[in-house]
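First, the structure itself, so that you have it in front of you.
A single protein chain has been omitted from the complex, and every remaining protein chain is retained in its original position.
Lettered A and B in written order, each chain numbered from 1.
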Amino acid sequence: MKMTKLSALAMTTALIAPAAFAEDMANELTLVSWGGAYQDSQNKAYVEPYLAANEGVSAVWDESSAEAVAKLRAMNEAGNVTWDLVDVVASDAMRLCDEGLAAELDHDADLAAAPDGTPATEDFGDLLVSECFVPQIVYSTTFGYRTDLVGAEAPTSVCDIFDLAKFPGKRSLQKRPIDNMEWALYCDGVAKDEIYDVLGTDEGVTQALNKLDSIKDSVVWWSAGAETPQLLADGEVVMGSTYNGRLFSAIAEQNQPIGMLWDMQSFDLDGWIVPAGLPADRKARAMDFLKFATDTQRLADQAAYISYGPARASSAPLVGKHAVLGIEMAPHMPTDPANSGNVHTYDYEWWADNRDDLDAKFQAWLLQ
Amino acid sequence: MSDTTQNGPVLAADGTPLKRSLAKALRLQKLRALMLIAPLLLFILVTFILPVGDMLFRSVDNRIVQEVLPKTVVALESWDPASSELPDEAVFAALAVDMKAAAELKVHTRVAKRLNYENPGMSSVFRKSGRKIRKWDVENDGPYKERLIELNEGWADLELWRTIKTYSGTRTAGYFLNAVDLKLGAEGVEIRPETERIYNTMLVRTMRMSLIITFSCIMLGYPVAWLLANLPTRKANLLMILVLLPFWTSLLVRTSSWKILLQQQGVINDVLVWIGLVADDNRLVLINNELGTIIAMTHILLPFMILPMYSVMQTIQPTYLRAAKSLGATNWTAFWRVYFPQSVPGIGAGSILVFILAVGYYITPALVGGTKGTFISNLIAYHISTSGNWGLGAALGSILLAVVLLLYWVYDKIVGIDNVKLG
Partner (left out) sequence: MADASNNDAFVEFERVQKSYDGENLVVKDLNLFMPRGEFLTMLGPSGSGKTTCLMMLAGFETATHGDIRLGGTSINNIPPHKRGIGMVFQNYALFPHMTIAENLAFPLEVRKIGKSDREAKVKRALDMVEMGDFGGRRPSQLSGGQQQRIALARALVFEPELVLMDEPLGALDKQLREKMQFEITHLAHRLGITVVYVTHDQTEALTMSDRVAVFEDGRIQQLAPPDKLYEEPQNSFVAQFIGENNTLEGVVKEISNGVALVQLDGGELIDCKPINVTKPGERTRVSIRPERVEYNKERLTEGVHTLKAEVLEFIYMGDIFRTRLRVAGNDEFIIKTRNAPDQVRLKPGQQIEIGWLPEDCRALDA
């Protein structure tokens, strides 16, 4: 009897505690993401469950992740940051962190541990590339090609992009130096582990741009992830780079005659940052959501909607089948051993330091 | 009243000077008129004058260097940028103090960004060093010259120090120089290396393509405007609706439809291949180049050419043509010598409108222009929203504004602005 009373008391406290906390939290949450299938996967995997568990809280989406850095800079300058959580790629997170626009986090304290008790820092491991950043997914920028337009022999190497004789026609590349410069050097004979050393010199930059020059007239430059799948579907390009998830939906969900080329795929991370200087109530709500949305189960759930790998090691075994198509998702993940035989290891820090220089040079090259 | 005083000021009936009396009588009227336009005046001030002023200010603003590196700037005053010696220990010590303070506030990246515009490569030196200097104890850890160079050999680069010294003022011409492919070096203004020269090319391209677009609009719009002005009212109204139709469709929709029409697997190429004019493996490249921009923008801006032309042509009476013919002119001479000159004000108004709109366009070139068919405004947009180099964006914007005003002035000299009629 006594025991029951005590446990009842404990239960009551446990029930009341979150409610008490909730009073110090804002009830509205402004989330910034990329729109499209990716945002849908976030919505289904953790935003809807979170809102269901927290009555009275509402979430607003802003599809501005592509301009997140510029917009956050402008908001900061104006002294009115309206965003609570911003989904950005790792390099943007590092830039925002360097510029003091993203709040620094204590990953072990702020994030949930794995089910077996492994602290967050260990569970995320190397993927915690910045103090301000909580990765959600591992995606890759890789190539898709039109199976019916490339001829009898399908491309097998990233260097086929640069081979106009073997694969004539237009190809689409992202309108930025990242990845393109590394692929160019790699295909110009630079060893994989020397790429960033070479790219760090003026001669290396020239070498990469010269290599890109050889296909410049055949390149359609994209800036939104949806462009390459569309260009491939229209037959405007024979091959092109884009995010692997986009290619997955074009192939598996829309049955387009497109093939995947996983060679030298470039891993990147996408995750949350919390803008610096939020009022206490909004920050509390953002942190509460962040803890929920990045736990092991939530990240594994997300993989049921889109073919991006969860950033937690503990989530990987939980990845199941596609929520609608019912196919196994594991073979479509960039991290699957069959796909990651030869990968390009993207150096975040190098790019965070050198992005400004290379952007200027690449932009000038592009317009010349 | 006035003949009472022959030489002095003319007086009103009550003896006050007539001028003052008149001014008094008109003051109330003027005040009332001013009140009526006050909302518009305020609106223009807030939405036009102030932003343009702010843009002009940003294009020369360089306070960031002094704000972030105050001690370094002062310490550098005694250093001669022409010398082949690195600055002395005092300068490095000042830099260490400045950098630590800046890194703690995370503002060192901003000065890094600023200086990187002038000397690409400096950003990474600042960023890399900043991350480590944060942990230094700047009171005691000397000597800083060695330590800093050890940290990043970029600090041993004379060019870096010259850049800091050159850009230590609160005002700079750097952005404007950059906007015309120049830079301020140690020995004054110099031309940027070839790989960095893009803005002049872009400016010339923008002007050239805007002229082509304006000219295409004249050629396509003139006959339509003529028809509008000369058809019976009912048919003219129908035609007018067709002319205005594009106005009622979103710009993005129109531009995207051009994409569908013009791409290599698009409608136009399909038709040409089907007719047999073009081989299937040799389809025309109509998009992602200059041609694509010219086609799409000519279409989008055409109404702006037709409407002023139409309103001018409407006022040209048909008797002028009859008179010319009765005087012995052929149809062509009558048109060319009599009708055309009278329609020139319409062409002028349309051209100014179309040209100015074209010069500042960026959505359409961005969507259909690829890299060869983009305008300087795309670069401005790039600097404002992507690279974050607002100063350069502002300088480019100011130059664009100046060029448009200059062209306007030239136009006034050649054609005369009173020869422009919008209706």
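By definition in this document, a residue touches a chain if its C-beta (ideal position, glycine included) is under 8 Å from a C-beta of that chain, and two chains touch if they have at least 3 such contacts.
All of these numbers come straight from a predicted model, not from anything done at the bench.
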What shown chains does the left-out chain touch? B
From B:Arg147, B:Lys325 or B:Lys372, residue that would touch the chain that is not displayed: B:Lys325
Sole contact to the chain not displayed, among B:Leu115, B:Met202, B:Val338 or B:Leu396: B:Val338
On chain B, what residues meet the omitted chain? 317, 319-320, 322-331, 333-334, 337-338, 341-342
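Operating definition for what follows: only the chains that are shown with their structure count from here on.
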Just the number, please: Cα centre separation of chain A and chain B in whole Å. 35
Applying the document's contact rule, which stretches of chain B touch chain A when the two form their complex? 105-107, 109-110, 112-113, 116-117, 120-121, 123-124, 127-128, 130-131, 195-198, 201-202, 263-265, 288, 370-371, 374, 379, 382, 384-388
Within their complex, state which residues of chain A touch chain B. 67, 69-70, 73, 95, 98-100, 170, 206, 220-221, 234-236, 352-357, 359-361, 363-368
